[in-house]
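Below: one structure in structure tokens.
Complex shown without one protein chain; remaining protein chains in place.
And then chain A:
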Amino acid sequence: MYPILEKRELSPSVKLFVVQAPAIAKKCQPGQFIILRMDEAGERIPLTIADFNRQKGTITLIFQEVGCSTRHLGRLGAGDSILDVAGPLGQATHIEKFGTVVCIGGGIGVAPVYPIARAYHEAGNKVISIIGARNAELLIMEDEMRQVSESLHITTDDGSKGRKGLVIDPLKELIAAGEDIRLVMAIGPVIMMKSVAEVTRPHSIKTLVSLNPIMVDGTGMCGGCRVSVANKNKFACVDGPEFDGHEVDFVGLMARQRMYHEAERIEREAGSCSCHH
């Protein structure tokens, strides 16, 4: 059992847990994730390790309630426990001094981008960050991102915070202004990562994205997380989750993410999960 020591609500649908998991806290690196299973009937849910404290033996998870399993998870609180937490999974982000690095987080994607931005910052890079959300209420981790960034740009779809528009708008301007960008790290909805990759492609700016296909085991055993990268199948859980954004088949990824939409509807209508009530 993995006790939840602390719970915070970052927005009405985004929750933060600090979880006791000493073996994982000891080992994890930015870019890695865990897979948890809430209880005996639960799904195996992959979540990025948004922060960790090696001394205290804790990891921080930030998740958005999108479906039955994550909503169910969101009902747990400090003092409750999670049945299974396995990790750290996936390849760690390669951290070195590149020069100027732009870190882009969209929606819940700000959570996984944060530890990476911090690591780039600590390695001596000039980190320019762009974070965005649909509206002000959904924007998370602004203060944390500000602390590790040379400058921080904020966009919202409705203009309720920062500037109205998409995360690619400030990116285009940075490029147009001649900023010597060595690397772009973009994490967020697939459609956002795809458009970031399209913006940087003509300028040949190396662009990394972190993919979130549907997963089961997270150890390379099922192949459910396969994505086409440079026309070759990769297993995101062991080969990724980060890949070169210019080589990823985003359209295929989006289609595969919708595989269980019908089943999810049945699940909601059956009212078998607690989110229904």
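Following the convention adopted for this analysis, contacts are C-beta pairs under 8 Å (C-beta built on N, C-alpha and C of every residue); 3 or more make two chains touch, one makes a residue touch a chain; residues count from 1.
Convention: contacts and distances are computed from a predicted model.
*Asks:* Out of "Sarcosine oxidase subunit delta", "Glutamate synthase (NADPH), homotetrameric", "Phosphate transport system permease protein" or "Aspartyl/glutamyl-tRNA(Asn/Gln) amidotransferase subunit B", which one is the UniProt protein name for the chain not included here?
*Replies:* Going by UniProt, the chain not displayed is called "Glutamate synthase (NADPH), homotetrameric".
*Asks:* Using the touch definition up top, pick the residue from A:I24, A:I130 or A:L152 that touches the left-out chain.
*Replies:* Counting the whole complex, the residue in contact with the absent chain is A:I24.
*Asks:* Quick one: say which of A:G87, A:G132, A:G162 or A:G188 touches the chain that got left out.
*Replies:* A:G87
*Asks:* For the full complex, which residue in A:Q20, A:T48 or A:S69 touches the chain that was left out?
*Replies:* Going through A:Q20, A:T48 or A:S69 one by one, A:S69 is the residue touching the chain not shown.
*Asks:* Which chain A residues would touch the chain omitted from the figure, given the whole complex?
*Replies:* Answer for chain A: residues 23-24, 27, 37, 41-44, 68-69, 72, 83-89, 216-217, 219-224, 226-228, 233, 238, 252, 255-256, 258-260, 263-264, 266-267, 270, 272-273 touch the chain left out.
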